[in-house]
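Let me give you the structure first, and then I'll get to my questions.
Removed from the display is one protein chain of the complex; every other protein chain stays in position.
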């Protein structure tokens, strides 16, 4: 866990990609979940942020 | 013998110099070789993509010749607050969840069994794989015949084993059954895909690990959970992501099978999008819809490529 936070702080690719992946997964879940319409409404925003983040952080050093 | 000469020759000249002996420079060749592909993809993918994004902010209708107005984020707002679209997404989710769950279960089991290396396993693997490569539309169309209440083979087989009357149910005509009808056909078609990838995962596990576990007197059950499953997991992940992306955009098979019906029970996102874009001709609205799907698939694809690279390292 400390490694993970260190990686985030030092702008390393691995942990940031993990964060972006989780955001994308969350967005996809929100898009298709049957529980609340408001989650569906904001799903696209979450996925978009995750995807853009993924593109950016995949250029961070290993 | 030959290789050693070649190797020596290769070592004798620094690579950079060797490359520049004759003809065009490498940089020029690289450009000439890559440019046509990039150009084609720009023309057929990127340019249309930008066009779609642009259209998604308008009220354009492709079947009418009226003034195009920019309406900002209205299309997105409408889609993302629409309960029908939400229902479509849930139908897609049902399809996604069950196809992946069933395919992983059957696919992994089959791979595990095939990996027992019984006689003729290669031949039977090839036979199992056949449905995967066929045209989904043609196959989907034919399954409507197998699903016919009175005359269909599927209903007959179900009737034979359960004793129910073959004409008493219609897989693609009933609201309760249609979502399962598409899951069954997709599973029939794509289980081999998961199976093949799992098989590759199982075969990538070095025997020495099991031998070491055997020395430590670990039970078979324990070996399965602590060696087999973790080692196959990255491959399984790959299969799940790929099937997820493919089924998220599923169109041909389902449109031929049920056409989205009965009602809207099997209206998956792509079918809904097709209606908006090519039947109601709400091009601007459909473009915004398309952008939402693009971003979702693009996001999933980046996770997929990450999983790919992980497997590649093995």
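For this structure, a couple of remarks:
Think of it as A and B in the order they're written, each chain with its own count starting at 1.
As a convention for this text, a contact is a pair of C-beta atoms (placed from the backbone, for glycine too) under 8 Å apart; a residue touches a chain by one contact, two chains touch by 3 or more.
In the analysis below, contacts and distances are computed from a predicted model.
This figure omits one chain of the complex; the name its UniProt record holds, of "Molybdopterin-dependent oxidoreductase", "Aldehyde dehydrogenase family protein", "FMN-binding domain protein" or "Carbohydrate ABC transporter membrane protein 2 (CUT1 family)", is "Carbohydrate ABC transporter membrane protein 2 (CUT1 family)".
Considering the full assembly, B:134 is the residue among B:73, B:101, B:134 or B:229 that touches the omitted chain. Among B:79, B:172 or B:286, the one in contact with the hidden chain is B:286. Although one chain is not displayed, its contacts with subunit B can still be listed: residues 3, 5-7, 9-10, 12-13, 15, 18-19, 21-24, 26-27, 29-30, 32-34, 36-38, 40-41, 43-45, 47-49, 51-52, 55, 62, 106, 110, 113-114, 116-122, 124-139, 141-143, 145-146, 148, 150-153, 156, 166, 188, 191-193, 196-197, 200, 203-204, 207, 210-211, 214, 235, 238, 242, 245, 248-249, 251-252, 256, 269-270, 273-274, 277-278, 283, 286-287, 289-291, 293-294, 297-298, 300-302, 304-305, 308-309, 311-312.
Quick note on the criterion: only the chains that are shown with their structure count from here on.
Note for the complex: subunit B touches subunit A at residues 76, 80-81, 83, 86, 89-90, 92-93, 96, 292, 295-296, 298-300, 302-303, 306. Residues 17, 20-21, 24-25, 27-28, 31-34, 37, 40-44, 47-48, 50-51, 54-55, 58 of subunit A are the ones that touch subunit B when the two sit in their complex.
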